[in-house]
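Left out: one protein chain. Kept in place: all the others.
Naming follows writing order (A, B and C), and every chain is counted from residue 1.
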Amino acid sequence: MTDAMIGLIALPLAGALATLLLPRSATAVAIGTGLATTVAAGLLLSGVATQGALHYEIGGWSAGLGIALRADGLSALLLMMTALVALAASVYASAYFNTASERARFWPLWLLLWTALNALLLSGDLFNLYVTLELLGLSAVALASLSGRRAAVAAALRYLLVGLLGSMMFLAGVSLLYAGYGTLDLAALSHMVAPGPSAWTALALMTTGLLLKTALFPLHFWLPPAHASAPAPVSAVLSALVVKAAFYLVLRLWLDVFATVVTPAAANLLGLLGAGAVLWGSWHALQAERLKLLAAYSTVAQLGYLFLFFPLLLALPSGPARDLAAGGLVMLALTHGFAKAGLFLAIGVIQQRCGHDTIRQLDGTAQRLPATTFAIALAGVALIGLPPSGAFLGKWQLLAGAVEAGQWLWLVVTAVGSLLAAAYIFKVLGHAFGHRPYPNQPVTVAREEWPALLLAGMAALVLGLSGAPMWKLLELGI
Amino acid sequence: MNWDAWLPVLVVASSLLPGLVIFFLSEGSHRLRTALNLAGAILKLVLVGILIWGVFHEHVYESRWTLAPGLELVLHADTLSVLFVTLSTVLWLVTTVYAIGYLEKAPHRSRFFGFFSLCVSATVGLALAGNLFTFVIFFELLTLVTYPLVAHRGTPEAVRGARIYLAYTLGGGMLLLIGTVWLHVLAGPTAFVEGGILSSLPAAYHPQLKIIFLLLIMGLGVKAALVPLHGWLPQAMVAPAPVSALLHAVAVVKAGAFGIVRVVYDVYGVNFTDQLGLLTGLGIAAAITIVYGSVMALFQDNLKKRLAYSTVSQVSYIALGTAILGPIGTIGGIVHLVHQGIMKITLFFTAGNYAETLGIHKISEMNGVGRRMPATTLAFSIAALGMIGVPPVAGFVSKWYLGLGALEAGMAAWVMPVLITSSVLNAAYFLPVLYRAWFREPGPAWPAEHIPAARFETSAALLWPPVITATLALAAGLFAAAPYSPLEWATLIAHREYGL
Amino acid sequence: MNTMGLLVFDGLLLFSIVGLAWASLATTDVRRGVILFMAFGLLLAVAWGRLLAPDVALAEAAIGAGLSGALLLAAVHRQPRPLSPGATHDSLYRSAAAVSMVVRWVVTLLSAALAGTLAWGLLHAFSSTPQDMLPRAIAENLAASGVSNPVTAVLLNFRAYDTLLELAVLLTSVLGIFSLGPATPGYQPAGPIFDGLVRWLVPVLILMAGYLLWVGAHAPGGAFQAGATLAAAGVVLRLAGRARIGLPEGFALRIVMTAGVSVFLLVGLTLLLLGRPFLGYPPAWAGALILLIETAAMLSIAATLLLAFLGGQPESTGVKAAANRQREEISRC
Partner (left out) sequence: MLTTQILYALTGCMIVALGLRGALLHASVLQRIVAINVMGAGVFMLLIAVAYRGPGLPPDPVPHALVLTGIVVAVSATALALALVRRLHAEQEDD
């Protein structure tokens, strides 16, 4: 099973090299690599489910001297989501990019991004995390600017600079921790870290750096232009996975490594920023005139929900109520990953088939693509948090946690945010009901439409209806 | 899982699966779509027949599926759910036939029938929900799948009406969700149990329970169109007639009313609700709605709008019955769930017939329509008289029990005037319509005659459904004492609720 | 030097470093800023030497000050002429140019607060006895690492995985640069004097790279310093306006670019297949494997840094056509 961990890193990396060296068969190599990586993620997930948390010491050096890879329920689930989303987006990308030279430029960077995501989720070492963050950031920026258009390049540049600032803050925190505790191993640190100036400062620096990368309000300003101007498969992965990777690290730090250091007041601050993100992001999504911008602002809002959980997790005593809240958080994150990726892919189909993504002009155009419209609807259900999506269960736990902890503010924010989400999703869907001819085949362009549909279906149906095993798996995690 | 566990799932699936298949059918495959629709509807009827027999003989039909720790999707058949399931199933069959005729050449039929089937699946799921969590899920699903039906025509008014509908119902859904979560935190999983489950909670919780009750009733009240949460209902009239028929008789409005019944009887327990002092408030809200709806109906010239306000008024009889402590009032409220459904669906079918056949949308255009469309107008008249409460139509039975229940519960002082006022108003807005239709001379031409009179006054698929439902409305009144009649079944429910 | 003298030296050095950092950022003339930044980097290299970090000093001088500076200078050189004197070049950030005094002060205070907090945390961390478990563990295992320079041991054995990913970062960067368009055209051919200089400078740089690579096993040096030196040879050729700067083309170029990651990964996976941990070298082979990886890494690093300096894929006969096509596609979509 531990070999699956190496596979998750080595396979996409080797795939990146292969697609670079063999540009003619890059698509086939990339899809093959994607399938193999997904199998590795599946093996790891089943390994964690049966054997509990796994770890692997690279080079055979004990953790601390060397670097250890670690996988528990949380990381295994996120790795699985990464694999499924990236695989679906890969299939879509194979149809999205028309020319051989576009594909030749895309695939190596794409697989490097995938490598970075897997490496980040598996890493058990602070400095190694910094390197994976940089690999992730650079590959994401390179992909975001792929179209070469002015708006995309400008947004990518800003994305890069913000990301670098974030990385530097993270690294400053790492230095501080190394100065204080003499190790970079996360597991060792979680036993050693004690409240005090150096731990507080390190946590503050690392959190700030990561919040920049995960685009928590008000540090979100770079996200909408970058996500809205990237090619559709890239936007999907940026919104669904890349920001979530930084979020995952915040979660790890707060609930695991720094569990003894964090204070309810600090968590309340995160919660307040999250609330700001929910309201601000949803409001701007509602004002957006283009679909991609709507989706990007929705990402800002959806990340906000994840931060509403922090004050609850700190307020609730450890026990079933807290475990459920933590599970709800993960469920919400997973659902958003699938839903947002599906949404961006669907938008990509519309943009390519109809030549635009202006919401006002969608009347009838979405009609010609019923499967894609349906994918948007399913993704929308998940973004609003309606049943039977996984997000419904996630929000249920969020509300339950808020009631349990007596923190009513989060309850109000969640309610308002969900209604705003309904408003912006149905603003789009309202345009889909026009009196235009309806094609005879529900699915018109299979390779482009199925990935979005499957991802959205995953978010809206599968996670909600058969996500019960997830909770069991998470008991091994946080 | 054995047969007993599968039956509730099958009842839901018998419309869900055909619905999903229909989405993928091309517009042209008319026969296959019709066959699937009817096969699903008939299969469901058979399954429900088994369910009725079994529940009467105290069989337990229950399916469970865990979604998350402590959150179970439970489908459970008890007497109350069977009543609602039966109503939905029968009226779905009739409405399907009607819709096939109504939409004969309209575009997007696969989409329409797909969502139509999903709508019934959600209603049936909501009826069979075994706990509040499951109820909320189907309640929200119902909102989702009815939105495309309301917006179906795609005109700006339709999209606008649908948006208003959505804003109200999702807002209500959010209140319901918050109430449910809160209750879940206080009391754990809230299964629907006859007599309620909350009375055992410590008294310290009572203030919270009152707020939760308010949240739940407000959430449900949006769908049940309790004043002042009724604003969406007249707007949603833009939907095609079969949709309006289903929305007003079974699906949406009734889901809200059914939910109120569930919360009062099977979550809080009617005695505990009364003990918390919440019953009177509910009754007053219902009474205001009854009178308000009737008054508003008086001023509508648009037939469907008048019927819509009539729905606002009539559905609150159910809430009123719930608020009357004692088995007789309960019977009145619950039996009205069925009676109002049958009568109101008849009215909407006939209104649709007038519009489809002769282009009549307004009451002022109905002069002499009884001569051109006698069967339709007869059906309309029976249902309208039933709404007023004229014996022997079903509506009389409901009002009789409500009045009797109020007397027994000592609430007659304010319930009786409400009932009388409402009946007078009902008469005031229905009788002139009947007079026009039967006794006025028709004008020189109908507004827009789409379907010429041939063997029947309109196409057969449009004619038979209202005739059948009108007959049912008459039969429910005439044979109220027969076994398995709605009244008898409501009596059974009331006895089980009060533990008699 | 006595302690007092050292303290004075430290004070002067640090004062100059902070001064240069401040000056390089305070000027509005970008070219000036970059040159000051390069000087800042050179002083940093001195500081690293002072703190007994010669490996880092070498890398800082070659990469941090040298190549970064060269990249920045090239970028300044390519910048479009300002429309009017004093106008900022970047309309994208023009709004930022007009930031009010309030914002300026807020940011300054924020930065100061950051420095204060960081210092506070650090002083607390230093006040406890230094944690020496890790240096001790490294010393104990150095013999098994295949090299005697502890920094190289950490980079290529104990934390080899970091270095693998770091090479992937380099590769990603150059792929990103490639996707943004072809290299800029070369400079004018150099005059005879500079040309003469180039003639002997380039071989020296190449020899030095080889030496640094070899010596890295037991003394300061290694693949990165060597790669940067090799790249410097290419930069010199480029500045001299030579058409050929030692970079291969097409497939061969891609092989060189990926060599570092490829060899690293191949070694790691082969060991895995042989039943050892991923990247777990057998002690007897460790020295040879590290040298192999370092050689490949040096070539990749040199090629990557040089390509970054060129700012894209070099235009040769075959590549030129492809680049033009690529350009057309970009403008089309």
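Methods note: contacts are C-beta pairs under 8 Å (C-beta built on N, C-alpha and C of every residue); 3 or more make two chains touch, one makes a residue touch a chain.
All of these numbers come straight from a predicted model, not from anything done at the bench.
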Left-out chain, listing which of the shown chains it touches: A, C
Sole contact to the chain not displayed, among C:Ala59, C:Val235 or C:Leu279: C:Ala59
Listed residues C:Gly176, C:Gly234 or C:Gly280, member touching the removed chain: C:Gly176
Touching the absent chain when the full complex is considered, from C:Val34, C:Val202 or C:Leu279: C:Val34
Where the missing chain touches chain A, by residue: 127, 130-131, 134, 137-138, 141-142, 145, 148-150, 153-154, 156-157, 160-161, 164-165, 168, 171-172, 175-176, 178-179, 184
Chain C, residues in touch with the chain not shown (by the definition above): 6-7, 10-11, 14, 17-18, 21-22, 24-25, 28, 30, 33-34, 37, 40-41, 44, 47-48, 51-53, 55-56, 59-60, 63-64, 67-68, 71-72, 74-76, 78-80, 88-94, 96-97, 99, 103-104, 107-108, 110-112, 114-116, 118-119, 122-123, 126-127, 130, 132, 134-135, 138, 150-151, 153-155, 159, 162-163, 166, 169-170, 172-174, 176-177, 180-181, 184, 222, 224, 301, 304-305, 308, 311-312
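In the analysis below, only the chains that are shown with their structure count from here on.
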Arrangement of touching chains [line / ring / star / complete / other]: line
Relative to chain A, chain with the most remote C-alpha centre: B
Chain closest to the middle, measuring from C-alpha centroids that were averaged per chain: A
Interface with the most contact pairs, given as the two chains involved: A-C
Averaged-CA centre spacing for the pair chain B and chain A, given as whole angstrom: 43
Sites on chain B touched by chain A in the complex: 23-24, 26-28, 65-71, 73, 107-108, 110-111, 136-137, 140-141, 143-144, 147-148, 151-155, 158-159, 162-163, 166-167, 170-171, 173-174, 177-178, 181-182, 184-185
Touching residues on chain A, where the partner in the complex is chain B: 320, 323-324, 327, 331, 370, 374, 381, 384, 386-388, 392-393, 396-397, 399-400, 403-404, 411, 415, 418-419, 422-423, 426, 429-430, 433-435, 437-438, 440-442, 464-465, 467-468, 471
Residues of chain C touching chain A in the complex: 92, 114, 117-118, 120-126, 128, 130-134, 137-138, 141, 157-162, 165-166, 168-169, 171-173, 175-176, 178-181, 251, 254-255, 257-258, 261-262, 265, 268-269, 272, 276-281, 322, 325-326, 329-330, 333
